[in-house]
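Moving on, here comes chain A:
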Amino acid sequence: MKCLELADVSYRYEGSTEYVLKNISAAFDSGKVYTVVGESGAGKSTLLSLISGLDVCKEGDVYYDGKNLRELDRDDYRAKCVGVIFQGYNLLINSTAVYNITLSMNISESEIMGRRAKKEAAFALLNKVGIDRETADRKILYLSGGEQQRVGIARALSHNPDVIIADEPTGNLDAETESEVLKILTRLAHEDGKCVIIVTHSENVTAIADEIIGIHAGNLIAGEKYRENSAFHGENGHERTKTIRENEQ
Partner candidate 1 sequence: MYILTNAMKNLLRNKGRNILIAAVTLVIIVSTVVTLTIGNASSKIIEDTRLRIGSKVNIDVDLAERGRLEKTGGMPEVGIDDFFSYAQSDYLSKSIFSVQLYLYSSTTFAVGDDSKGQSEWESWDGSSKSKAATIMLIGSSDPDILSDFFTGGARGIMPGGRMFGGLNECIISYDLAELNGISVGDMIVTTSIFVEPEQTFELSVVGVYSDKTEAWPGPAYEDANFFLFNRRNEVITSLETVMSRGFETDQGMEMHAEYYLKNPDNISKFEAEVRAKGLHPDYSVSINQEELDEITAPLSGMAGITSTFMFIILILGGIVLILLSFIAVRERKYEVGVLRAMGMEKAKVAAGILAEAIIISVICLFIGLGIGSAAAQPIADSILSGQVEIAAEETKAKSEDLKFLVMNGKTQFIAGLHGYTPISEIQVELDAKTIAQISMIALALAALSGVIGIAVITKYEPLKILRERN
Partner candidate 2 sequence: MKNKNFYVIENALLNLGKNKGRNFLQGVMIFAVITTTVIALSIHNTSVAIIGEYKTRFGSEVNIVPETLADNLPDITAEQALLYSQSEYLRDAQVDEVKIGSGAIKLVYYLKSPESLDAFRTEVQDKGLPAGYIVDIDKAGYDRMVMPMEGLKDISLTFLLIVLALGCAIMILLSIISVRERKYEIGVLRAMGMKKQKLAMGLWVEILIITSVCFILSLIAGGLLSQSISDALLAGLMNTATEPVDISVSPQTVLQIFGVAMLFASVAGIISVSKITKYEPIKILMERN
């Protein structure tokens, strides 16, 4: 099932004549992990902001579930259809982890009614990403980077979106946490059937991808697997990929 589709999407900043994205066409299916790669300034973040509904493309169209994003309410789209995991977490620092989740539920008009029920669901969700009850009741300010990232993931999942978009989700994490997070993301795609799109520099991340999409100077480089290209993974990456694949089976 085609979850997201980009048709001839181009983007440039206000007041600039230079296009940062040029005629991108791509399709994203549910149940797969995609990684978007490219050098700094290539346009990865821009692409991310377009598909996450944070911004609007100048030319071309973005389709979600067959519907043109231009005709959808972007706020609702962000609230209900996609879940975004940010590199900088972007959580409410002065609130507790639980509160961040329940607030997200409220914004997305979650079907769970009642404050208590929402809170319990939040605890459960946080538990799933490895945050216990005690940690969940602490203010984000007092959580470690890894814990914060996991809260971010939980928040992205809190309204059960079809599409999960992650911007460098493992950038600030240690190796152990990184693999935890990657495991979760892979599970989301392969077990829960979500469309997971990850923007990344990291080889470890691309190793788990089902499909790799490259952006270079605003242009789409390839829509196919990159596995064989040595520029994107070394010896270790290869093995890691294999390990993950094996575990899944």
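Behind the choice of candidates: all candidates are chains of the complex that A comes from, given by their letters.
Criterion: a contact is a pair of C-beta atoms (placed from the backbone, for glycine too) under 8 Å apart; a residue touches a chain by one contact, two chains touch by 3 or more; residues count from 1.
Since the model is a prediction, treat every value here as computed from it, not as a measurement.
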Numbered candidate touching chain A, per complex, among 1 or 2: 2
Sites on chain A touched by candidate 2 in the complex: 45, 49, 53-55, 75-80, 84, 86-88, 90-92, 94-95, 99, 103-104, 106-109, 113-114, 155
